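Missing here: one protein chain of the complex. Every other protein chain is in place.
The chains carry the letters A, B and C, assigned in the order they are written, with residues numbered from 1 in each.
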Amino acid sequence: MDGTEVSRVEDLQDHLHPYTDLALEATAALRGDAHTEIPGVRLTEHQYDDATVSWVEVFSPQGAQAIGKAMGNYVTIDAPRLRERNPDVQEAVGQVLVEQLAKMLQLGPDGSALVVGLGNRNATPDALGPRVVEKLLVTRHLKGLVPTDVAGGLRSVAAIAPGVLGVTGIETAEVIFGVVERIKPDVVICVDSLAAGSVERLGTTIQLADTGINPGSGIGNQRRALSKESLGVPVIALGVPTVVHAANIVNDAFERMAATFVGQKPFFQLFNSPEERQQLMRDILSPTVGALVVTPKNVDDLIDDTAKVIAGSLNAVLHTSIEARDLLRYLN
Amino acid sequence: MDGTEVSRVEDLQDHLHPYTDLALEATAALRGDAHTEIPGVRLTEHQYDDATVSWVEVFSPQGAQAIGKAMGNYVTIDAPRLRERNPDVQEAVGQVLVEQLAKMLQLGPDGSALVVGLGNRNATPDALGPRVVEKLLVTRHLKGLVPTDVAGGLRSVAAIAPGVLGVTGIETAEVIFGVVERIKPDVVICVDSLAAGSVERLGTTIQLADTGINPGSGIGNQRRALSKESLGVPVIALGVPTVVHAANIVNDAFERMAATFVGQKPFFQLFNSPEERQQLMRDILSPTVGALVVTPKNVDDLIDDTAKVIAGSLNAVLHTSIEARDLLRYLN
Amino acid sequence: MDGTEVSRVEDLQDHLHPYTDLALEATAALRGDAHTEIPGVRLTEHQYDDATVSWVEVFSPQGAQAIGKAMGNYVTIDAPRLRERNPDVQEAVGQVLVEQLAKMLQLGPDGSALVVGLGNRNATPDALGPRVVEKLLVTRHLKGLVPTDVAGGLRSVAAIAPGVLGVTGIETAEVIFGVVERIKPDVVICVDSLAAGSVERLGTTIQLADTGINPGSGIGNQRRALSKESLGVPVIALGVPTVVHAANIVNDAFERMAATFVGQKPFFQLFNSPEERQQLMRDILSPTVGALVVTPKNVDDLIDDTAKVIAGSLNAVLHTSIEARDLLRYLN
Partner (left out) sequence: MDGTEVSRVEDLQDHLHPYTDLALEATAALRGDAHTEIPGVRLTEHQYDDATVSWVEVFSPQGAQAIGKAMGNYVTIDAPRLRERNPDVQEAVGQVLVEQLAKMLQLGPDGSALVVGLGNRNATPDALGPRVVEKLLVTRHLKGLVPTDVAGGLRSVAAIAPGVLGVTGIETAEVIFGVVERIKPDVVICVDSLAAGSVERLGTTIQLADTGINPGSGIGNQRRALSKESLGVPVIALGVPTVVHAANIVNDAFERMAATFVGQKPFFQLFNSPEERQQLMRDILSPTVGALVVTPKNVDDLIDDTAKVIAGSLNAVLHTSIEARDLLRYLN
């Protein structure tokens, strides 16, 4: 979710593949079972004990067009065991996140950061950003007040949860631009809830990107984009899927049905024709289904657990005095 | 939702019609477009300005078997305009609810009530019961402390939100039995979140039933039922749909597809065979989909609005000194 | 509370009178029982059914020095019956607030407003500002999207709760300056929790001021002040006392003791010497007491009720299509 509006069914019907905020899913959908190369997109993987890390590098406009994501680097941490709600697993995955964040941030010892919690704190599936902000160790206001040796391992960190347009009447970007101009951080990290293509990814996948936040994607609404170009400092986007569009669930069931019947029932040949299939989806998905999202009933727990791992990892990567293995212990 | 467990996909696959907690939907699904009479089930309707009230009377075991609901009376208030979040509409619908509740409760001027808020206050879509309890005007403890003329229009009302099994380790019914034995109310009113068959009903339908709460329905787990038989006093169930099982969304899309293609593509003849259709659904719905629920993204607002209307209506019907038209003004 | 730091006991010991954010209390303390005129300060009163409205006009630097408040107009609405939690009283007081706000705002039909909710949403006594913001009818983002006749009675209203320094690491004023520069409202309204001098005022007094928000008062920290001078648009401060500094409670008990014993016990002559009394207070109030605040145990209800009245009044004064008498009916 982009913090300002719900992705609309019209948008997703413009793609042959179901809607997802995850570059990895978009890539996988295009590559298909045959793992076809996509021009302009490079995919590599690394395996950890409790997580798989995938890098999707979108290095040409052609690649961006193909998968519907901006050019840049997308790191996906896939950790199905996060579903177990086990602190050992949370810490292990958090340490992987710390490592990947450190690579992407490239922040010097005196670097400063602004963490932006996007989303609506009062709509649970959209509350991840504001919840992370609440748990962060914020230090910018302490600089100059505490002795250097105490503050030694603490970078200057500020954090804000600007709310969503429907609640404030102000574009999120307008608030962020104003704050960045005044406090001039070395990097901006935006935390947000995402929409995944499949329910298995809810609360188990973490995506990092150095492309900033582009509400409305490539459609060119550059005014609202939070990116290095618009803000003048690197913008890292960190998100976790908390919802799946209801349309995807339906699509998924159709895929399964097609997989079962293709060859047996001539009707399912149409699934081999993208145009017919797209038309079918357009016809059967009412606008009502389009606006709905699917969440697990325990979405409150999912948000809470995920906020802990992300806030803990941000604390550990931003403050060198906090050890990565203790990332769950220094949360507000 | 029955306050203790998620309905499982296996259960719903045992029915030809998609899963719903609403007797009206179960009846409509069976009657079909031809409005066939169902033996043992009587349906009547009454039209109000902003609401349609339907009575479903299940008067024989055969009828109960047919629609999968216990014998008794089900009143459904259908008010699509509740979606507008307009206090005028909320009050108008509240007044209809007050009228229907008064009929079903048949409570004398000195009657006492226990309101039970079922569900989990920390899982938003399941929090309706506990939220209603928080907003109620509770008076049982004031009896004997305030002068009779002041307390004149106030019945003795107690309220409890016992939590859910997964959080307390105690069956909801065990708590309620214990409390009812001790405080001996004249009636028990259980407020709960429900699962609807279609998304249009989320937050716009209110169901009243005099059958009590039967977790596990007709399956015979009589030990846990909260009913007149088990508690010794009438048990009124009051619920509002806040989720739709994801399986229903898929089923709905299939129906739509069938309606489009039947006659054109031979495959869809199978939808005319209940057995084949049932088998199809079984095959394509993974266990994962079965456990998922669909909620609108603004489920927090939906729960909040609905809790106001229900708590206001309960206050007005239980305390004669509160006028029905003021039902939104005396909420805690 | 000024949204950024707790008033400290050292500050209040610099005044002979106990600490208060209310100009009316500061004035009354100085005037004493004899109602002595204070040079540079004018006080007038008007009586309503459920409220007394007092205007304190501080019209000279001498007056500002005397009562320790910036030059400007302070309107105090004193409504002890708010404690009854009765919607009739809340509406009546809200209508008085609407009237006073309309006078102070002087907003044209096309005027726009930014409402700033100061304070920390997670510390209940400090949460008034953020809670008001949550309940407001925000419209700025709808302009241009809805037809003029529908939007006719709605002014452009934006709202933000920027959080407190300790949580964000960012001065509240830095966020507000950035937002005001970008969205250029015609007026800024800051809502905040205040500290009163006496417990009777908790939740029963509303103060309006056209002086802006001056953290650190007249002490000259102009950088952080939110005022017409610094922001370029009128800044209205709207606050309600939610705490009393513990030191005031002690002072109050001493006053009472002195009133009882003066004349009987020679010790209490010292209360007639401001210097000795001030020294006494300094000696007996430990730093611990200084940092403590006194709140009623039901401060959660107090904040909730007060937020309703203020948000309802702001909605009614900002949106001409909302009638003042309906101010409790259109709250988010």
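Please note the rule applied: a residue touches a chain if its C-beta (ideal position, glycine included) is under 8 Å from a C-beta of that chain, and two chains touch if they have at least 3 such contacts.
This structure is a prediction, so every number in the text was calculated from the model and none was measured.
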| said: One chain isn't shown here. Among B:Gly68, B:Gly94, B:Pro125 or B:Gly163, which residue touches it? | reply: B:Gly163
| query | Which residue from B:Glu84, B:Glu99 or B:Glu134 sits in contact with the chain not drawn here? | reply | B:Glu134
| Of the residues listed, C:Gly94, C:Pro125 or C:Pro241, which one is in contact with the missing chain? | C:Pro125
| query | List the chain B residues touching the unshown chain? | reply | 122, 133-134, 138-142, 156-163, 165-171, 174-175, 177-179, 181-183
| message | Give me the chain A residues in contact with the hidden chain, please. | response | 87, 326, 328-330
| note | Note that chain C touches the chain not displayed via residues 1, 6, 122-126, 199-200, 243, 246, 249-250, 252-254, 256-257, 260-261, 265-268, 280, 283-286, 288-289, 291-301
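The rule we apply is simple: only the chains that are shown with their structure count from here on.
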| remark: Comparing which residue numbers chain A and chain C contribute to their contact, where sharing over half means same and under half means different, the two sides are same
| note | Relative to chain B, the most remote chain by C-alpha centroid is chain C
| said: So chain A and chain B are the same sequence; what rotation in degrees superposes their CA atoms, nearest 5? | reply: 180
| query | How many angstrom lie between the CA centroids of chain B and chain C, rounded to a whole number? | reply | 44
| note | When centres are defined as mean Cα positions, the distance from chain A to chain C in whole Å is 41
| field | Where chain B touches two or more other chains at once, by residue number | value | none
